[in-house]
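With one protein chain withheld, the remaining protein chains of the complex are depicted in position.
For reference, chains read A and B in written order, and residue numbers begin at 1 within each chain.
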Amino acid sequence: MPMTLEELARACNARIEGGDPMALIVSAGDISSAQQGQVTQLTNARYTHYLKESAATACFVAEGLMPPAFPATMALLVCTDPEMSFINAIGLLHPEPQYAATIAPQAVLATTVSLGENVYVGPFAVIGEASHIGDGSAILAGAYVGGRVKIGKHCRIHPYAVIYDGVVIGDHVTVHSGAVIGADGFGYKFRDHHHVKVPQVGNVVIGDHVEIGANTCIDRGALGSTTLGQGSKIDNLVQIGHNNKIGRHVIMCGQVGVSGSCKIDDYAILAGSAGIADHVTIGQGAVIMARAGVAGDVPAQAHYFGSPAKDKRVAYKEQIALSKLPELLKKVKWLEEQLQQLEKGQD
Amino acid sequence: MPMTLEELARACNARIEGGDPMALIVSAGDISSAQQGQVTQLTNARYTHYLKESAATACFVAEGLMPPAFPATMALLVCTDPEMSFINAIGLLHPEPQYAATIAPQAVLATTVSLGENVYVGPFAVIGEASHIGDGSAILAGAYVGGRVKIGKHCRIHPYAVIYDGVVIGDHVTVHSGAVIGADGFGYKFRDHHHVKVPQVGNVVIGDHVEIGANTCIDRGALGSTTLGQGSKIDNLVQIGHNNKIGRHVIMCGQVGVSGSCKIDDYAILAGSAGIADHVTIGQGAVIMARAGVAGDVPAQAHYFGSPAKDKRVAYKEQIALSKLPELLKKVKWLEEQLQQLEKGQD
Partner (left out) sequence: MPMTLEELARACNARIEGGDPMALIVSAGDISSAQQGQVTQLTNARYTHYLKESAATACFVAEGLMPPAFPATMALLVCTDPEMSFINAIGLLHPEPQYAATIAPQAVLATTVSLGENVYVGPFAVIGEASHIGDGSAILAGAYVGGRVKIGKHCRIHPYAVIYDGVVIGDHVTVHSGAVIGADGFGYKFRDHHHVKVPQVGNVVIGDHVEIGANTCIDRGALGSTTLGQGSKIDNLVQIGHNNKIGRHVIMCGQVGVSGSCKIDDYAILAGSAGIADHVTIGQGAVIMARAGVAGDVPAQAHYFGSPAKDKRVAYKEQIALSKLPELLKKVKWLEEQLQQLEKGQD
């Protein structure tokens, strides 16, 4: 919702330099395209050229990163951490939709469901037996919550997310549309020429402040729990197999795959489309680079690249060497010829 | 719906040679298995052998590509572009299901929704505040359309597709089941040992004649729009991150991933499972081959292969060289031995 520059500055811990403190800020914009009525941010000296002709009404800048040139009408919002101030500003100018504390008449709740205070349940949502939804949580239209599920406080379950029976979700968790939490893990034993299913009777346990992207799948444990620690953020179309133990503040980007029974330690980062074989440990703070295929354990803080993945310093050397290989083949051929001539010379 | 050979030929701009113009054509079939009552096509001389014993009632062939042998009972439908004529024939013989202009009593539409003419809304579909559905569009059972969404004319939104708030969709757009358009982009800043979410307040804007596959995800822009130009075709399980600007007539095959803030120019083709790092530009008409991992800009018309992806001529040379590398290791060892012997000889 719109606010004056002065109000915005105060709310975001910034000092105004120039501009009109009564100017109305309506929305947040990108530095390359911000218009009048918008606030933007400058976080990198590379982008100062955008400011020169920008129509933005205001711009967050860091103490000490003053832009060399900017329009006289633009206000600078000087602060210690412009990225965080800008995040605050976006949140204030574009508040998330709120859901009234109502249960849509078209929702189907089992009689044994227990609801906290200020819970919203949208039309066509289904909540199964003995499940609990915590205070302030919103189960949006068509979200499916199975039986014996526990969802904490201030969660948001988007349309057509599916939470299978027995899943436990902490507070302040967002599950985007189409995510499937708690489907069967993929486990079979081969007998008499066919695959016999190992019943998957565990569950999924998700910590506080986790965000789960659209169409991501997290399978239930075979016997125990697949776990996902607090503060971890999972992007879209990620596959997390059964029995994985995923730490806190882990990042998994789009289309990552973690097969099963892995241990992903706190603060690990799995970049886009990275894949992890089963029973692998990824150490604390390790970075698995985009499209890497990891078949063995990765030490803490290491950066791994390639498929099969190796420490990135090793992998980069190999990639550079590979680019020289076609030339090397020619050179070795030439060396061989030289050698043959030398041998002839010796005869 | 069934039609006579004569009717079909006229509708598809073809000349009948042989066969019975009154024969009934019931459906279209593949050249390798077409049966009596079916029409098929011959588009490649490699497949003429299938025709020899085919029971198909008719076959589209190109002027100048007459099959050497085919059953006397088979009619040839001679035309200039058999692929296009066959596409027309399939459409006529197998018309798409049409939806009556009705709103299912089990749908939930906000009071401020505006509907064009001849709109179908299926059971359990949900349409949010201030959204608009254009003439002739069908919102199938259970499709979810958020608030302030604009859907153009003659669109088809399949069951359980989810369109988040504020998304704009052009005319003649198809969204398959489970696709999620407009979920939050994946953006966090790391502060005080945890990931702080950057609010994602932009939207997605989709041009005319776009098709979006099942379970594909297209994230909303962080501040502005993620855009997808007219005529682009996106297969299943594709991930398109926030702020991407995707041109017109772009092809993305199954499981492609485009991280974020990329520019994919018109007519680019991204083959299956290709992945594009963030802030990359893919030039007009460039082809990113299957499973390629692109980390930097790709020039127009270039063909890129491998991961990390390179111009395919370079990448192929490296792959061929790699296959010779085990032998090269042996040869260098042998050269070393020869050289040592030569050195001994010189002493």
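Operating definition for what follows: contacts are C-beta pairs under 8 Å (C-beta built on N, C-alpha and C of every residue); 3 or more make two chains touch, one makes a residue touch a chain.
Note that the structure is a prediction, hence the values are computed from the model and not measured.
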Omitted-chain contact residue, chosen from A:Ile103, A:Ala300 or A:Leu339: A:Leu339
Absent-chain contact - pick from B:Gly37, B:Pro123, B:Gly147 or B:Gly283: B:Pro123
Contacting the left-out chain in the complete assembly, out of A:Ile103, A:Val126 or A:Ala300: A:Val126
Residue among B:Gly152, B:Pro199 or B:Gly231 that touches the chain left out of view: B:Gly231
For chain A, the residues touching the chain missing from this view: 106, 108, 124, 126, 142, 144, 147, 160, 162, 164-165, 178, 180, 183-184, 186, 188-189, 191, 193-199, 201, 215, 217, 219, 222-224, 237, 239, 241, 255, 257, 259, 273, 275, 277, 293, 295, 307-308, 314, 317-318, 320-322, 324-325, 328, 331-332, 335, 338-339, 342, 345-346
Chain B residues touching the omitted chain (full complex): 27-30, 33, 81, 83-84, 87, 90-91, 93-94, 96-97, 104, 106, 122-124, 141-142, 158-160, 174, 176-178, 209, 211, 213-215, 231, 233, 235-237, 249, 251, 253-255, 272-273, 290-291, 307, 319, 322-323, 325-326, 328-329, 332, 335-336, 339, 342-343, 346
